[in-house]
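Only one protein chain is missing from this complex, and each of the others stays in its spot.
A and B label the chains in the order they appear, each numbered from 1.
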Amino acid sequence: MSNPNGRFGIHGGQYIPEILMNAVNELEAAYNRYKDDPEFNAELQDLLDNYAGRPSRLYFAEKMTKDLGGAKIYLKREDLNHTGSHKINNVLGQALLAKKMGKTRLIAETGAGQHGVATATAAALMGMECVIFMGKEDTIRQALNV
Amino acid sequence: MRLLGAEVIPVTSGTATLKDAVSECMCEWTRRISDTHYCLGSVMGPHPFPTIVRDFQAVISRESRAQILKAEGRLPDAVLACVGGGSNAIGSFYHYIPDQDVKLIGCEAAGRGIDTFETAATINTGRLGIFHGMKSYFCQDEHGQIAPVYSISAGLDYPGIGPEHANLYDSGRASYVAITDDEAVNAFEYLSRVEGIIPAIESAHAIAHVMKLAPTMSKDQIIVATISGRGDKDCAAIARYRGEDIHE
Partner (left out) sequence: MNKLESVFTNNKVLIPFITCGDPNRDVTKAAVRAMVEGGADIIELGIPFSDPTAESPVVQASYDRALKVGTYADEIFELVSDLRKEITVPFVLVTYANPVFSYGTEDFIRKAASCGIDGIIIPDVPYEEKSEFAEICKEVGISLISVLAPTSTNRISMIAKDAEGFLYISADAGEGESSTVVSDVRAQGVTLPCVTSASISTAIQAKTAATYSDGVVLPSGVVELLEKYGTEAPSHIAEYIKEIKAALQA
């Protein structure tokens, strides 16, 4: 749980250049405005259920359990979501929020490409422009996602 | 991504990996704030991102907690997830945080080992610092220069960890283990072979720890591990790791 200044214990905060401060303040205000808004949450839930394919399965890995011979192992299958990872959960929420804020363009970083693919997908769905920044090294090792 | 209509900009500065992509994104955001939203992908960066991303990822543990109660009539003994910035892990942990008997274990990328410089295990090798908008733990040298981290997994190849994880570590509520490239690749192949599930190489770090932990626990205990993503994207890279010359 974070306190109002975005601290988790001693961690967190807002160590960013002054030029971005109003942007994060605007985002915080918009988030506070919408996070408990029934209409926003209904819209997001609909996207999660019908577009991302939630809820994701909790799968009992019986063979693995037997093979390892100890605790029962359950796998939470975020790999079964649309775009193939958990990243879509966050992206649908943020893209919807950005749309409510009147933004028309999404930018995102990506490492393995999963977040980039999820962001590009949400941008396509919501008719927003999209630019993804990916380390050149990663564009080589994860070429399938580019 | 290009097929979906996105423009992909390869970042060549620094180590040309995830941290440089984050830096470049922050820079781009300063150039065009009015119509642009920076859709940050992990529970990191300046407030309010760590909170927003955590809330949207918390759906993972909201579901899994209800699902395990339905399937087993009780809560698990341990919840495991891989950690880079930490969005899938915080999502997997969040609704279990008040359940003190549920162990929360984050699996970091040790790369070639936490005793080498080729690692991305932030909690295990980093120290407190300020970078990318947040105070948290970072892999850095004694002068406060950010370390060029390494992991076979591009998604975990990041020198920091989200501030909420840093705090869960400080308070002892969660623990963080380091998994090497070798262990992750073994787990990647193991899960594919045994269960027919090809996990992302990121997620394979969590599976690697399941393989260590499960045999030490009794048969009436329960582990829930998150498969954060699928591994199609990694098949060629893993084959290359094993010395096969396969390209997409």
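We adopt the following convention: a contact is a pair of C-beta atoms (placed from the backbone, for glycine too) under 8 Å apart; a residue touches a chain by one contact, two chains touch by 3 or more.
Remember, it's a predicted structure, so these values are computed and weren't measured experimentally.
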Remark   = Contact set (omitted chain vs shown chains) is A, B
Inquiry  = So one chain is hidden, and I want to know which residue out of B:S13, B:S175 or B:T216 touches that hidden chain in the complete assembly.
reply    = B:S13
Note = Across B:S92, B:Q140, B:S203 or B:T226, the one contacting the chain not displayed is B:Q140
Ask   = Which listed residue (B:P76, B:G91, B:G111 or B:G129) would be found touching the missing chain in the intact complex?
value = B:G129
Task = Could you please point out the chain A residues that touch the chain left off the display?
result = 5, 13-23
Request  = State which residues belonging to chain B touch the missing partner chain.
outcome  = 13-14, 19-20, 23, 26-27, 30-31, 33, 127-133, 135, 138, 140, 142-146
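Note that in this section only the chains that are shown with their structure count from here on.
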Remark   = Whole-angstrom distance, CA centroid of chain A to CA centroid of chain B, is 13
Query = Residues of chain A touching chain B in their complex?
reply = 2, 5-17, 19-20, 22-24, 27-28, 31, 35, 48, 54-56, 58, 60-61, 63-65, 67-80, 84-87, 89-95, 97-98, 101, 103-124, 130-139, 141-146
Remark   = In the complex, the residues of chain B that touch chain A are 1-2, 4-12, 15-18, 20-22, 24-26, 28-30, 32-33, 35-42, 46-53, 55-57, 59-60, 63-64, 67-68, 71-72, 76-78, 84, 87-88, 91-92, 128, 130-131, 133-136, 153-158, 163-164, 166-167, 170-171, 191, 194-195, 197, 199-203, 210-211, 213-234, 236-237, 248
